[in-house]
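Can you keep this structure in mind? I'll have questions shortly.
A single protein chain has been removed from this complex, and every other one stays in its place.
Letters A, B and C mark the chains as written, and numbering starts fresh at 1 in each.
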Amino acid sequence: MDEMLELGKQILAMQPFSVLIGAELTGFSEGHTELKIPIRPELRQQHGFVHGGVISYAADNALTYVGGSVLGPSVVTSEFKINYLRPVLGDFIVARASVIHAGKNQAVCRCDVYAASEGKESLCATAQGTIKKIGQSPQPQA
Amino acid sequence: MDEMLELGKQILAMQPFSVLIGAELTGFSEGHTELKIPIRPELRQQHGFVHGGVISYAADNALTYVGGSVLGPSVVTSEFKINYLRPVLGDFIVARASVIHAGKNQAVCRCDVYAASEGKESLCATAQGTIKKIGQSPQPQA
Amino acid sequence: MDEMLELGKQILAMQPFSVLIGAELTGFSEGHTELKIPIRPELRQQHGFVHGGVISYAADNALTYVGGSVLGPSVVTSEFKINYLRPVLGDFIVARASVIHAGKNQAVCRCDVYAASEGKESLCATAQGTIKKIGQSPQPQA
Partner (left out) sequence: MDEMLELGKQILAMQPFSVLIGAELTGFSEGHTELKIPIRPELRQQHGFVHGGVISYAADNALTYVGGSVLGPSVVTSEFKINYLRPVLGDFIVARASVIHAGKNQAVCRCDVYAASEGKESLCATAQGTIKKIGQSPQPQA
């Protein structure tokens, strides 16, 4: 399990956008994932709340990871749906994803995103989506 | 219309996360929005493609803007759903959103996201969501 | 609670489409709903499985009921998303919905739909949606 988390962290470190966001993988086991993002000024919208795009990134990436935890490393998010529940402030956000149903080629997963402030968490968004195996790592064109 | 676009650009400039992403508002009129994001290395995932979180940010923000174009400035994205259609490479992505149906308090909107490479566009994601009026700009807590 | 379930059953009996489907309300309390549909030949598609439209009806209606359990009787489903997980056969389907987050005017709810066969249940679909209060019961036009 620790090896799996280490591998997951290495992949996250290879995602420049995840590094830009400042995401940290804090849990990664078969069927479960936890992604944490410390809240800093750069992640806000005009009213001072965390931008919805940060929340949807967290859900999307946690969903992809959890799908990969059962389907293998070559996966993409095929689609997802997210409901925002409340404006987000606090110290960090944490996205927890789990697998609802896994077939051979795709998995349907769920993700709850929480805002944590002074040790207290509140649910701020919930997402559901499909993660799909890809035949092989697609090669970016030069 | 130019005034509306100017106002929209000012609001975007006040969103630190949109500045971090490097998003530009290139169209903003009643019922239509266009948001452009130049692709740069920081926006990628581990295979060299644009990270899905950038695509979902683009869809989410374009949807919020287009909802605001008919409901007024105090709006939030209540929920949305996105289907990713192909891996994204190229020079920039452009999200075009339109209003499908607007009521007094909410609007259902659609957004197509294109990847542009050497002057040629290809559809890379499509989204549908609900934008909701909020009573007043919520105040972030100290 | 029994009164609440009775009221819920009376409302269901006033929905001609629910009567046509043969739906039964088997649970209705604050934040939770259970809707059961005996499987009969009329509910099938061409391969002998229960038609997806029956599953989505079950999810939609269970979501509306559970939203109404916290928002009051004048509610509609504003939107929902459903993932089908496996083909459905068996004796009956049962949809169980719960409230994830309720505000003053809308609630975000979730629904799992199970197929039951010889006393064994298996998850066959999962849905997530928004239930919205309506100002008053809208009057159908003559």
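The rule is simple: contacts are C-beta pairs under 8 Å (C-beta built on N, C-alpha and C of every residue); 3 or more make two chains touch, one makes a residue touch a chain.
Worth saying up front: this structure is predicted, and the values here are computed from it rather than measured.
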*Taking the entire complex into account, which one of C:21, C:93, C:111 or C:124 touches the absent chain?*
C:21
*In the full complex, which of C:36, C:81, C:96 or C:133 touches the chain missing from this view?*
C:81
*asked:* Among A:36, A:51, A:81 or A:110, which one touches the chain that has been omitted from the display?
replied: A:81
_Sites on subunit A contacted by the missing partner chain, in the whole complex_ = 78-79, 81, 106, 108, 130
*With the missing chain put back, which residues of subunit C would touch it? List them for me.*
11, 14-21, 41-54, 56-57, 60-61, 64, 76-84, 87, 89, 137-141
*Extract the touching residues of subunit B with respect to the undisplayed chain.*
81, 83, 85-86, 100-101, 108, 110, 123, 126, 128, 130
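Just so it is clear, only the chains that are shown with their structure count from here on.
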*Using CA atom averages as chain centres, what separation in Å is found between subunit A and subunit C?*
29
*How many angstrom lie between the CA centroids of subunit B and subunit C, rounded to a whole number?*
33
*Provide the list of subunit C residues touching at least two other chains, using ranges where the numbers run on.*
81, 108, 130
